[in-house]
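Of the protein chains in this complex, one is absent; all others appear in place.
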């Protein structure tokens, strides 16, 4: 197997490592979905994955294209109606980790997936929040994963789709949110966690082969680093193999449909 | 078959006649349950019977002892959880007739099944309201069935478990209840419906062979009669046969368990 | 993650003196074995919650373990009144329990709100009904859009929920089928839970939308075949209606009640339930 890997693969694998067997994970589609399933297929076989379509304890063999693909239901422990999902399972406080992506993110973990420009007169109308506004406050912690870009990681987001640490410090407590909020950011270049006081996302681990310049050049805010900065270990053979086989199976399954 | 019948049989059969194929009936246990099932087994095969245990469209072959007997689930179109039953089905306004019994009843159809005597220091503590308080306001109409007695049909009930027409007249509208409330009372002696103005239960049909004295002697309020008073037709052969066979099957099924 | 445990140990690890506890079941799947174990362990000062307190609540009250009961219908289903409950409320024997009384709709909404992590439930209820005069946990709330006056009750969040279910798989996922009652809500609303099951199987292998409680929502699972008797477990055994009718006689007298409890609860253990349902097994009638 080719042990060379790209930054996307590094991102997904680094994110997967942050999950454990005892987590109950509310999974967003895209990068979060891949990371969660790699975790399940490698070191955390007992992790509980929940998709907002109502599928609880799902174990897909291929990556779903949407949050409601058939594979999710077929492999789930049970599938509940969507109102129950949001009421009993998310709002009920049963989720340990809400795993989100972002179109725009600021350094306090606030996310915008609603609109670029003015809400009433948008430059780009994005899909909107979906489950995110309540995932952000009901899940015990939030992990965020996204590729770095100046367009994505910005000083000021255009719209507060979901609340991270707000203006930082104790802002969450100030508005009576009792959950931890964004506690981990995994990009294609580094791992970030909030500064214990200011709550500003701060790099604690740089992926192998990445420079500080690369991180700053693709981030719209002034990047800070923890003192005991680490290097993220590159993907192991088993991690890479699992990820690539998963992507291959997924591609094949989709092709099977296309070639009709 | 013996065409002689008792007043209990008359009551059940008279009650069953008031139901139609298009009714969606929330069924209380005891007399209401027998009446509803006789209707289903005779002239209203398509009637929908709902028990508060969550069984929708049930068609038991024997009478259940409780509201949650296995027979109800086995013969139902579907069985939902109890919260859904009260939320989507009762409160959702889908019930055409709520069929209740009563320990104490007043002439305005107000029902007491909570307590005889003072609530805090009761003479007899009864089971309580169960579903009745909301059946009384959410079902489109309420049918009540009970055997007449001076203890049961009283001028003043000790506790308002469920609201009928309150103090009469437009009292329901006054407290913003939009459903019709008690619209039929079937006793072992007569059929009653509310006076169009005062809402006082008034006899419109006397069961065959019953005298006005018999009705008054077992009723705690001053009985009134509609002008065009009718005679309730005695049970037909098919009605009696259906009721007796149902009771026989029920007895047999229970004996089968007892003789173990 | 659910831990498999004996009922005796499970009860002692789960329930403490003074706890708020529900033993839910709506005619079907009533956790009799668990309640009897609580009686044997004499865990008292309890606040007991149930929509339809019946025989086991009569027993807990009669044995003096109860401080308060939150309920909506206290009857022996299809038979009549609860004698021990009445004796407590009417005559204060063995102690006068405090009661918080609701309607079914209120309790169902309150369990739902508990499962949904909310502090209260709103519904259209108690219109013209007198309970709201004697229960301060029934309040008004106004719809901010229509101005309609609705009713609010606090959500139910017991310390412990006991339920009985048909099956658990080896991982601890629990399946409930048939009349579902409020058991799922009760478990999700409670801090801790113990589920007794008829059977432990390799995999549940059930309908994709069947009511399954994942293992991580449950504290303890005990294998107690027959544990619902004289209630029933769909697919396993029928309701023992005769026992319910008999209970009316047993409970009518303090002496016969105590004797019955001595013989049938205190002197035995959870194992007896298996034999009690032997002759009610469904295959006998099908």
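Just so it is clear, A, B and C label the chains in written order, and each chain counts residues from 1 on its own.
Heads up, the rule we're going with is that a contact is a pair of C-beta atoms (placed from the backbone, for glycine too) under 8 Å apart; a residue touches a chain by one contact, two chains touch by 3 or more.
Owing to the predicted nature of the structure, the values given are computational and were not obtained by experimental measurement.
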{"item": "Hidden-chain contact residue, picked from the options C:180, C:243, C:261 or C:277", "value": "C:180"}
{"item": "Which of A:42, A:55 or A:148 contacts the chain that the document leaves out", "value": "A:55"}
{"item": "Touching residues (missing chain, whole complex) on chain A", "value": "29, 52-55, 64-70, 72-73, 79-83, 85-87, 90-91, 114, 119-120, 122-134, 136-138, 159-163, 166, 172, 175-177, 254, 256-258, 260"}
{"item": "Interface residues of chain C (partner: the chain not displayed)", "value": "116-120, 122-124, 137, 139-141, 143-146, 148, 150, 152, 154, 177-178, 180, 206-211, 234"}
{"item": "Residues of chain B (touch criterion as defined above) contacting the omitted chain", "value": "22, 24, 48, 56-57, 73-74, 76-80, 87-88, 91-94, 138"}
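To be clear about the criterion, only the chains that are shown with their structure count from here on.
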{"item": "Set of chains adjacent to chain A and to chain B", "value": "C"}
{"item": "Furthest chain, CA centroid comparison against chain B", "value": "A"}
{"item": "Centre-most chain [mean C-alpha coordinates]", "value": "C"}
{"item": "Centroid distance [mean C-alpha coordinates] between chain B and chain A, Å", "value": "57"}
{"item": "Mean-CA-position distance for chain C and chain A (Å)", "value": "40"}
{"item": "Inter-chain centre distance, chain B versus chain C - centres from mean C-alpha coordinates, in Å", "value": "28"}
{"item": "Multi-chain contact sites of chain C, meaning residues that touch two or more partners", "value": "112, 185, 211"}
{"item": "Contacts with 2+ other chains: residues of chain A", "value": "none"}
